[in-house]
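Of the protein chains in this complex, all but one are displayed in their positions.
Note that the chains take the letters A, B, C, D and E in the order they are written out, and that residue 1 is the start of every chain.
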């Protein structure tokens, strides 16, 4: 029954529908396995964020990627 | 004064500006009516999520829609 | 099927379980009525926030309440 | 590098620190495995929500549990 | 180490990458200065929201802007 929100950057090679489906399945299974919560109403929402809009350590991911991270 | 975030899928027929305005008005009124919170600084944010990015019960809404849900 | 998160302050007279149930029912019904989304997997989460932790216009709600708002 | 927020109810037998650690490890590993995002700055936040404050299908989890769900 | 999510409207003149970088730097510095939390794993995510999807006081920002606010 849990709700999960995943935020990650939209990179030059964005994640595929297959990867999204695998993430949703994987997180839902993990919650069943570890906390025994029924999967039927488990909701997972993936937000893809522009690298200009995602900051780590005070810098945008655009800048971090430009430095080769 | 509350803050409300609504996440729903962006379907083939997306919700219209009129529906969004009605949702925002409706939720704001509901909060006044039930919890007596002044509406002036009530903020409502609607996130429209791709069906590939919204999972229920371990499957994406894209897959659920494909099966006729 | 939508997900809704409501954040409001925990005041001296906190909202009751009955008010929470009415909010959850009201928001779920509103989503059915306005955007025709099936209610079965609609999830509503209410976060009650200390007045020290909720700011409007640059001031905490504790301070605003202290001035009679 | 992603950010993950998990919201689940605080039940009579709350989840343990060990379960929380396993969830955090499991989600972080899943993101490495499926989307190849470096784990170092992956952040996972678990919110435990009172059953009065979590609604599914228009009813609080308190009410659903009372009916034996 | 904190996580910060900023939601603001996408206006006719959207905020620039430079403004986003300045926001991310500014918020990260503020957290170091006020709460002494190390900046290395501080994550800031900016969500730009359509004016139709952002409501204040029961009205969308589209409508508020149309009245000259």
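Just so it is clear, a residue touches a chain if its C-beta (ideal position, glycine included) is under 8 Å from a C-beta of that chain, and two chains touch if they have at least 3 such contacts.
Bear in mind that the values here come from a model prediction, so they are computed numbers and not experimental data.
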Key: Visible chains in contact with the missing one   = B, C, D, E
Query = Which chain D residues touch the hidden chain?
reply = 17, 20-21, 24-25, 27-29, 39-48
Note = Where chain C meets the left-out chain, the residues are 7, 47, 49, 52-60, 62-63
Ask   = Considering the entire assembly, which residues of chain B contact the chain that has been omitted?
value = 3, 40-41, 43, 45
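The definition used in the following text is that only the chains that are shown with their structure count from here on.
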Remark   = Note: chain B sits from chain A at a C-alpha centroid distance in Å of 20
Inquiry  = Roughly how far is chain D from chain E, centre to centre by C-alpha average, rounded to an integer in Å?
reply    = 26
Task = Calculate how many whole Å lie between the centre of chain A and the centre of chain D, each centre taken as the average of the chain's C-alpha atoms.
result = 14
Remark   = Listed in rising order, chain E residues that touch 2 or more other chains are 40-41, 43, 45, 47
Key: All chain pairs that touch each other   = A-B, A-C, A-D, A-E, B-C, B-E, C-D, D-E
